[in-house]
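Before any comments, here is the structure.
The complex appears here without one of its protein chains, the remainder shown in place.
Let's look at subunit A:
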Amino acid sequence: MRKVQEVDDSFFEKFGSILKQASQKAALEESTPLAPLKEVEEQDGEQKAVTDVSESRSVTRDSDSGNETLLDTDSEHEDSEKLDYYVEAVGWNVDELYLEILYEILHNVGGCDVGCEVGAQAMLSYVQEAFKISNEKHMELLTQAEAKEPPELMLNVEVIEGKDLVPKDPSGLSDPFVTIYLMSNTSHRYNTSVKSGTLNPVWEEHFSLPMPGSLQEDSLCLEVWDFDPAETVKEKMTKIFEVKDVKGLRKLMKEIAITASTGKHDNELIGTANIPLKSIPAGGMVMWLNLSKKSKLRRQGVVKVRFNFSSEKNSQVAAQEHRHLLRILLLHELESSKVAPYWWCGNFSAAAEGVLTQHAAQSGLTPLEDRLSQWVVFCSVTPDHPLSFALFTSLLDKLAKPLQSGLVNEEDRKLFWDGAKKLLPTCYSHVRKLRKKTAGDKTVMKTLREVLRILHKLSVMDVPESIDLFPTNLYGWLRNDEKLTIHEVLNQAAIQGASDWFVHILDNNECKDKTEESRLQHLIRVIQLVRSDLQRAVEYFDRVFVEVMSFPYSKVLYGVYEDKIASLVEPEVIQVCKSMKRLRYSEGSTNSVFLAGGLNGETGLGATEVGSEPLAMGTTLFELYLALQRFLTLGQGLNETEWQNYSISKFHSWFYGGVAQWLDIAAYKALTRIEKAIELDNLAPVDANVKYSSSGVDTLAIFYQIKIFWQQLSWPDVEGCYAFVAKIIDDICRCCVFFAERMSGRVEGAGSVTSVYEERFEVTTEWCVAINNIDYVRQSLTPFVAELGMDDIINRMCEARTPLEAQRCKETLQNVLANAIDTVKNKIAELLEIMIKKMMPSITRFLVEGAELLHQDCSSMDRVMRYLEDNLDTLYHHLNNENFSRTLDIVWEQLGEVLYELIQANLEHRRAKIGRYIDPRRLTKSAAAVVDAKRRPPAFFHNLHECLKIMVRSFRQDNKETFTSETLKRVEYLLKLHGMETRELIHQYHLERWQEQQAVTEPKMGLLTVRAQFVEDNLKIEIMNARNLMPTDSNGLCDSYVRVGLLPEDTFANVEKPKTQTHSKNLFPLYDEMFLIQLSSSQVNTTNGLIHLVVKDKDMFSVSNTFVGEAYLHFSEVVHTNAPISSLPQQHLPLSRPANIDGDAIKALESRQGDKQAREFLKKQRQKMPSKQFFSLG
């Protein structure tokens, strides 16, 4: 781990990537299928705490909640009552039932069924045991039973249908009917009806045959006949058209022949079957009988027949008796076989089976009655001794149809539903307590399926009005007193199960102490446990619920849980968020951090105050957030349409305060960490490919972690998103600015070279790295904001609100960002300026010393050039282009400032301000002289000017950019001026005057109109007239003339200066004079040559003539032509006077006090000043 993260104990990593990893891990865990729950009893000490549920625990809870106990005792109580009721209703006690059973065993009916194999003796001892009858009593009752008459028994035969009968009629069909009789009594025959024209007849007809005494030897005979009524030959003949094939035709012909020959009609036997009575089981049977015929080998077809025995007992009594017996035997079975709950699925021991079958047969119970009895008994037993649910479903399968079709009388229906009433609590209890079962266990899933099947089958049946299916004493947990359907109760059972589970989770997971941390951990734990339950529901149970009952189990569960979690978590979170300590940055620390608050200020945000950790719960609060987030996602999957109605869908709103507070703390932590990062930074590039150093990387890492944190939150509410992002951008901006400031402070001392002779500043890579760092951080801002999802927020805002509002938000975010970038850019510029300013003393000194040497060659400037080159080279290689060119701009700007100072000092004859850059004691003698600001010869400035030009050439790659700085342009001009010879300077003054004249738009001193041309080497000038001359005489008029001169004076020294006639007392004189001035060809081509036209007032009495005004005509304004001058345009030149001494040239002249030429020229010019003139007049 990097050292810098120690400063805040990896604060950002915790909330950023580490939290993310944790949450991803949690999400992964949640998405892996759960291991099946172990059976509750085995769960103690299981690895997964989810399953850490001890049976005793849950029992305790159950009894606490009271429902289970209520349920159990009630049903037990009712059952014993019921038993008594049966006994009373039947009018027998157990002894009498026992006697009856013994009798039945002694008079066994049927042959090859279980009873037969077990043997009468076995059955006798079995019932004795089951009924718990003493030997004495048993013998007594047995004697009674033996004395009783044999039973009057009937054999019930149902002829159901026939198949594949042999055709007997010519049509290829038969008209079959069946005859049955006992071999012992052949005369007593039973015939079915005739089914005509079919080989697959369906009869479904019932017959009861009284049973003979010799059951073992007798057998039943069954014959199938083709009915053949007497027919005429003619009638037979009409059937010829029905003949199907050759075979049929032959048969018809034979029939016709017989009929014709004998005239006798007879039924034809199709086949017979014989069944020994002992082969019929006492419980009855259904079977297909093969028909055979003596003469034929092949099968004559099959007939389906049902057999069973019955007595003439009262069926109601018999059914009740049967139920009673069933119950006694069942209880005995359960007791003796120790079968596990829910396992017994209807298999009695052989003896019991025999007894029951005998009783059913001998009591003449129909199968339906038998099943109904089973249903009633099983249902009543199962609350105490749970039986297999499959048993009930298979019974229901057989009972549902008769019940629904009305075959069952009202009394039996009531019995059925009373049974169902007892069964249902067990079913619902199973649903409620599904969690105690092993979800992955096949049998559990099977059981659930059976339970739901029972519910489903019952739910589609009509419940009699009189039945209250869900009595409140059995369903303490039902919320509603209204009449509920099975579906509704299932819903409530699921809800109740979830609620109980939730209570259970809470009971088993108390938080250890009252610290926020453990409270939050507790909540996370609860959510995880609930989630596991839901997941199990989704993975295992949901499918069955939906398939069988179309019941959205998981969704219902989710509805319960989300509400409970919401009401549990919300107040806690709000409380925790509220109690988060607000940071007091501004207190008592010496190790204060600049600028926590504003951008250019400082605030002591010491670490000491924050010592009491404001985020005591660490990342837990946000782990909880993420757990809730994942929990909501689960809910969104379960309820895609209405999840917005869940209270948990607003979970993020509980965290508003927390997130805001976190951001506040994060901002503080970021500043602290940046401070540390800069302190630790050695300002060396982190690797060879980059130009920034560790603190830049560290700072970006902070931003990255903040981004990860934010992305994890994936804040659902767009308004919150917007405000938080604005806050984050603003804070990041503060971090950037803070970084820039700290970085500047960090490099402050770097680069100074001190020796005995001098103190010099060298640009070091540290400086460059520092600048690059700031720029690196700045450049990260825009992509950072993009990654925060700004565009997405705006789009969502557009949907959620109006485009106008979205636009305003966008502008705000952009403003914040632009503001940040600008501010940091300014910081960079500031730092660059600081750096360049550090270079300036050396540059100044080198410049001054070089210029002092007065050498015309530029070698005197070598030192300054070398210094600049070295430093700029460093910058060039380390800074990016933008910052390098920014640097150059500042260099020139600063250079301009220094040079300007030198010039100004010379003009004003004062000590130059540059002294502030240099300690004079450290300067060489000559340089020190500069600072003393003696007057400089023009050569000094000339040298500087040359040097500047060289520098510009050397350090400006792009000449177009030369002198973009106004200052530098001006400095360059001034240097040029000050470097000039006095005569040049004087001419420069005239040029300035000429420029001034060009700018005049409203001439105040009159106009002079001339025409001029160069004809070969001669200047031809026509002075035409003047207008509005200034009156110079006391009479308000003027006696004017014009003198023509050429400038620079020394160039045209040999040239005449012609003048016009004097025009007296006229302010609008017409001179109309032409002069031809002879010039040499070099003179004509003088650069910046000027024609100087001076208007003067001829004064009779004074020595010199009074100056009226002057005008200039630049050589460039004069055309070279041979055309007659009259064809040229007139030039109207405004007359002017030198106003005051503020031109650069004249100032430069003024500074040359020691120069006679300059002094005299200035004197002359002063005389032209209007104020002086008027003053003299006055």
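Quick notes
Just so we're on the same page, a residue touches a chain if its C-beta (ideal position, glycine included) is under 8 Å from a C-beta of that chain, and two chains touch if they have at least 3 such contacts; residues count from 1.
What we mean here is this: contacts and distances are computed from a predicted model.
Going by its UniProt record, the hidden chain of the complex is named "small monomeric GTPase" among "Geranylgeranyl transferase type-2 subunit beta", "small monomeric GTPase", "Dynactin subunit 4" or "Cell cycle control protein".
Among A:207, A:656 or A:1068, only A:656 touches the chain left out of the display.
Note on the undisplayed chain: of the listed residues A:158, A:205, A:268 or A:719, the one touching it is A:719. For the chain left out of this panel, the touching residue among A:459, A:779 or A:967 is A:967.
Taking the complete complex into account, A:809 is the one of A:334, A:431, A:549 or A:809 that touches the chain left out. Of the residues in subunit A, those that touch the hidden partner chain are 582-588, 590, 592, 594-604, 656-657, 660, 663-664, 667, 719-720, 722-724, 726-727, 730, 734, 797, 801-802, 804-805, 808-809, 811-812, 815-816, 818-819, 821-823, 825-827, 829-830, 886, 889-890, 893, 896-897, 900, 965-967.
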